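Worksheet: one structure, shown below.
A single protein chain has been omitted from the complex, and every remaining protein chain is retained in its original position.
Right after this comes chain A.
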Amino acid sequence: MKIRYLTIILIILSFASIFVGVSNVSPLDIFQLTEEQAKVLMVSRVPRLLSILIAGMSMSICGLIMQQLSRNKFVSPTTAGTLDSARLGILVSMVLFTSANPFEKMLVSFAFALLGTFAFMKILEKVKFKDAIFIPLIGLMFGNIVSSMSTFIAYRYDLIQNISSWMQGDFSMIMTGNYELMFVSIPILIIAFFYANKFTIAGMGEDFSKNLGLNYRQVVNLGLIIVALVTASVVLAVGMIPFLGLIIPNIVTIYQGDHLKKSLLHTALLGAIFVLICDIIGRIIIYPYEIPISLTVGVIGSGLFIYLLFRRKKYGI
């Protein structure tokens, strides 16, 4: 698949996404929008599209970076406790600073996500049994422990309903005014592009990096900061989108290889396309109602994930 085709698909789907919904806005009206239609577009549809694009791209890239740095194909924000830690962070910020604005919430959530991911990487260093499947299992357990802390705190402070809203990723609540924080991801992803070479080298191990004069620790830390910051902003605005960071990078790697310079853009585009498709399906399947994105992504994603596992077994990689 070439970048060109991916871009064309993405543009077509983006248009489709803008014109799918309960309020009737047809592509033919685009030059003579009524006031209401214009409002629907500007307040709901376009922000929704933008948030889908950013979430799809950034969560996939986070997964790619994590897989590279941990040297394990099954590590992603979902399977390393990053998402759960980010959620715990949001909860803590709500309990401690009741009037926290979204930006402050994001900072606290970022700190927790960073701490959680860092703890997971430290555990990875200590674990002797480096089986490819074993490590994400540890990550899932770790994530569940963090998650149980969230549930505990939420019970104590009567916030259960509140946290379940981030448990399920959902784009239907996205409107002008409540998603802009996601734009934080864009400059961070651009930095990721500049570091593509360094992440690839770091993925070959500490010795290999040192031999080439690369400051391994610094690059790994930067990678984790990127992952934590992006995850925190996405969880806060949209909620958890499972599997995304796991399957998209793995699919891209199959045909594009592990050189981040070659795979980053593909990962970003394919991630956005995947979330767009899932979102459109979720919007039309029980029209005029909606299925949350985490459900569609979860169903399609876990199917793809099983396929990838079997494929891996077949080719022995």
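What we mean here is this: a contact is a pair of C-beta atoms (placed from the backbone, for glycine too) under 8 Å apart; a residue touches a chain by one contact, two chains touch by 3 or more; residues count from 1.
Here, contacts and distances are computed from a predicted model.
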item: Chain not present in the shown complex, as UniProt names it (candidates "L-lactate dehydrogenase complex protein LldF", "Iron ABC transporter ATP-binding protein", "Cation/acetate symporter ActP" or "Pyruvate ferredoxin oxidoreductase"); value: "Iron ABC transporter ATP-binding protein"
item: From A:K39, A:K122, A:K210 or A:R311, residue that would touch the chain that is not displayed; value: A:K210
item: Of A:R87, A:K198 or A:H266, the residue in touch with the unshown chain; value: A:K198
item: Residues of chain A (touch criterion as defined above) contacting the omitted chain; value: 71, 196-198, 200-201, 203-205, 207-208, 210-215, 253, 257-259, 261, 317
